[in-house]
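Scroll down for the structure; my scribbles are underneath it.
The other protein chains are all here in position, but one chain of the complex has been omitted.
Lettered A, B and C in written order, each chain numbered from 1.
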């Protein structure tokens, strides 16, 4: 399993009139975390797309435990649990500055060949970087 | 159960570089659908907040079956399954113009007293409007 | 000049912690208005892109006069002032339900050939629909 940590600051644009982060924005926080996870092991999602493979999200779930407020620094723990089959399963835990768990999430992504728009296998470039974390 | 139907058009701002709706925007589509559901039975969520009760989302899940494209007219079927306890459970089905099911979602909301920030019961104003659909 | 009117309802996701529409979302409201303007004269922006011409915004300005609140029904007056040269100039006026002017905006768009990524002329399909409004 690959476990990484990413920090983000809540933007004003991401809050809503309840005075806290709009629940719909957590999906974007997950995106930022998994993008950063790949960077931390030396690969970019951008590069994967440039090489013809995109990874759309096919399933998403979230539990909203506590609110996140404007300018809070959030720590996102990203746990990539599978990568080698047809699906990539990732779990997220978000903590505020008081180390309180405020949100958990899960996403399932698939590999899609951008030319054929069909499911494909994990690109070698990604598999090589991931392998050491799954031994 | 209260079942309503709402139509929306995909905005350019809601697409991403895959050329389709960004997956994180479906949470907003669900919001539009349940807001409209309340309007269809003669009440507004705005009014509920003005009367001191807000309804934050505490759980969300989505399945992304097919893509939605820019300017697609989507039909959202919104099924409010409970309202009277401490939780409101709502299911969503999104269809494109070809009547294909493209997305399903579920949200759980709670009633929160905006003064105390504590869970509360379903406001009478809402309960009265909902009751006929659950007999 | 082509003058059209479009109505939108403010979504919860579009508000921020000031309790009003986040200023950055007005650009999207302008987008919705000009998209709708084209539909009202029998053409879609989607079609223009399908035929190989996109219209990126190269200039934008806004004045924020009064706030828009959650669920407000806003009326957007969209004034397309030019279309035939290399630039399309559009002005927007947003009114709330009390007919108060709450926001004005201006955008400049250009025609770009999606294959060459270079500026191009107004597509015939659009010019034909626009012409009657500029005689």
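Just so we're on the same page, contacts are C-beta pairs under 8 Å (C-beta built on N, C-alpha and C of every residue); 3 or more make two chains touch, one makes a residue touch a chain.
All figures in this text were calculated on a predicted structure; none of them were measured in a lab.
Peer 1: Of B:45, B:70 or B:111, which residue touches the hidden chain?
Peer 2: Answering carefully, the residue with contact to the hidden chain is B:70.
Peer 1: In the whole complex, not just what's shown, which of C:60, C:86, C:101 or C:127 touches the removed chain?
Peer 2: Considering the complete complex, C:60 is the one touching the chain left out.
Peer 1: For the chain that's not shown, point to the residue among A:45, A:64, A:92 or A:111 touching it.
Peer 2: A:45
Peer 1: Write the list of chain A residues that the hidden chain touches.
Peer 2: The missing chain touches chain A at positions 11-13, 27-28, 31-32, 35, 44-46, 49, 70-71.
Peer 1: Considering the whole complex rather than only what is displayed, give the residues of chain C touching the chain that is not shown.
Peer 2: Missing-chain contacts on chain C: residues 18, 23-25, 27-28, 31, 54, 56-65, 67.
Peer 1: What residue numbers in chain B mark contact with the hidden partner chain?
Peer 2: Within chain B, the residues touching the omitted chain are 12-13, 15-17, 19-20, 22, 24, 70.
Note that only the chains that are shown with their structure count from here on.
Peer 1: So what's the Cα centroid distance for chain A and chain C, whole Å?
Peer 2: Chain centroid spacing, chain A to chain C, equals 33 Å.
Peer 1: List, in ascending order, every residue of chain C touching at least 2 other chains.
Peer 2: 12-13, 70
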